[in-house]
Every structure is written in structure tokens, then in C-alpha cells.
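Structure record follows, encoded as C-alpha cells.
With one protein chain withheld, the remaining protein chains of the complex are depicted in position.
The block that comes next holds chain A.
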Amino acid sequence: MREFGYQKVLDVPDAVAALGADPDARFLGGGTNLVDLMKSGVERPARLVDVRDLPLDRIEPTPGGGLRIGATVTNSDLAAHPDVRRRYPALAQAVLAGASGQLRNMATVGGNLLQRTRCGYFTDVTKACNKRNPGSGCPAVEGEHRNAALFGASRHCVAVHPSDMGVALAAFDAVVHYETADGPGGTPREGELALDAFYLPVGDTPHLETALPPGALITGVTLPPAPVAAHSRYRKVRERASYAFAIGSLTAALDVEDGIVRDARLAFGAVASRPWRARAAERALIGGPADGDAYAAAADAELAAAETLRDNAYKVPLMRNLVVAQLTELEQEARR
């Protein structure tokens, strides 16, 4: 591991000033991804700015029934919070489906959004990878790609975003708040990005992952009010019963009245370089009948755009089955 300078900051202006626009500096949150990547040489920062003790560790209600979640809230505290469990149960379930109890106690909301892919070529510095080393190529296209993306990938990168939490945030229209030091005269400036705009398209620049300005610090996430989110679930498919990344996952929310879908939210995990909001499926569902045929048709409306590789085509029926099973379960719960 490269030697590095270390500095702990206690407020946001100090944090963004300390990082500056130094491309060799990184914010350190829980460290569960960054420290691991530093050990393997994927990340080689010269400086760490420790933001773990910033006063961004609260979850507060917003007017109208939404929530503002601070960036240093741990995954554990997020999943345990009564308002999260009551208003956005799929978010609590998604967080609980990720990692282990130890890692959830360490990991933070801001870091979760910025975690890197677990594609084996990215994490192995002896291999080519356009995300880690732009222009070096993507061996996954022809190589090991069973967990590669279905949507939005390119021949330059087929890696998937590993977050569970993000899949629920995508379904619920989360907005990411940040602060930078690039205001007039180097003063702090606040900004925000809808989650839809937060992650950049892959194209030929897979190393550029988010639309955050250089040196920006994520300060929190807002979830707008969403009554349908109270009837939501997260379902994850993985190769072990616990403590493994998804090969496909789903956040689904459903509001049914008199057999008609009044509102629905669907987002897929482990199918793209970002949490994938399934808007085509939502459009197909809303206003139509709440039955299994309609759920399958909605899944197909989204999956029609899927582009498969040699070894990941299994994800298409996997996601279709997830959608049908989860919507059916939500509909049955609503009738109880």
C-alpha cells in the first residue's frame, strides 16, 4: 500500500477545503471498500480526509412525509430507523441484504453510493480494466462475465454497480446532496443531483462514474414523500443464502385499488453500472390490471432492452421471475 497522509475533519467546510481538488486525496468514511481497494492497490491515495465524525449522522423527517438521511449515517442505523422501516421498508430490507453485520456497522450512506464495482477484472491489478486503467481494455466482454450488466453497458465496460441500498433509493426518487469548495473565492457551495443523474452513462468513459464535481463531499440523501413506498419490498438473488453480492435484485412498490394498479415503483440491482430504475415496466403497469399476466408483461417491457453476453443471459428470466413473484406477493399482502 502506498504511504498516505491522514487528517480528521469535524465540519463540512473543513472537509471540502481539506480535500480541495487534489486528485490524489480521498474522503474516508467507513472504509469498508476504500481500505480494501488500497490494500489491493486499486486505490493509491496520497491523502485521506476522514469524514466519519462529521455532523451528518442524523435521519430527519422532511415536510410532507419524506426523509433526509445524513451521509455519515451507517447502514445499520439506516436499516434500524423506525421511519425508514415504516415509510420505505424496501430501503431497510435492501440495506439489511447487503454485506455483514460488522460491515453495516462501519459503512456509511455516502460511501455506499460511491462504492466501486466488484467485477473481478477491476479488483485485480494484474488484469486490464478500462474502469481502473482507461484504455487498457475490458477482458470481461469475452471472459468471466456471468454477473455482467444487461442494460447501459458498452464494449468498454460491462460491470455492475454492487449496491443494494442504491436500488431502493433509485425506486424512491432519491436526491443526493453535496458540497464543494468551488464557490466564489473557494467558498463552500451546495449542490444536488437526482439519483437518475448521479451516475454517468458508461459509454467510452467507464472510469468516470458520477456527476459529482471534483472534490465534492456527499452530505446526505433526501427521499421525497412517496405513499406507495410504504408497500414495498426488496428481494435479492445471490449465490449464497447470505453475505454475498446480488446476481439480480429488485425493489418493488405497489398500490392496488379495485384490481387496478394505481402506482408502482420498480428498480433492478446488479443489472447495470448503476441502480436501474425500470421505468418502462412502471409505465406498463400503472393503470392496468393487477394480475400475473400484467406483471410478466411489465417485466418484459423493461427486459426487451436487455443486451446479453455469452454467460449472463440467465439474468433475463431471473429478473422476470423476480418481478412477477414480488408484485404478486405485494398484491396479496395489500389484500390482507
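In this text, a residue touches a chain if its C-beta (ideal position, glycine included) is under 8 Å from a C-beta of that chain, and two chains touch if they have at least 3 such contacts; residues count from 1.
By our rule, contacts and distances are computed from a predicted model.
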item	value
Name of the absent chain as recorded in UniProt (options "Branched-chain amino acid transport system permease protein", "Methionine biosynthesis protein MetW", "2Fe-2S iron-sulfur cluster-binding protein" or "HPr family phosphocarrier protein")	"2Fe-2S iron-sulfur cluster-binding protein"
Option touching the unshown chain, where A:R58, A:R86, A:R155 or A:R310 are the choices	A:R86
Touching residue (missing chain; options A:R47, A:R146 or A:R262)	A:R47
Chain A residues that touch the omitted chain in the full complex	1, 3-8, 14, 17-18, 20, 22, 28, 31-32, 35-36, 38-40, 46-50, 52, 76, 79-80, 82, 85-86, 89, 92-93, 96-97, 99-103, 105-106, 241-243
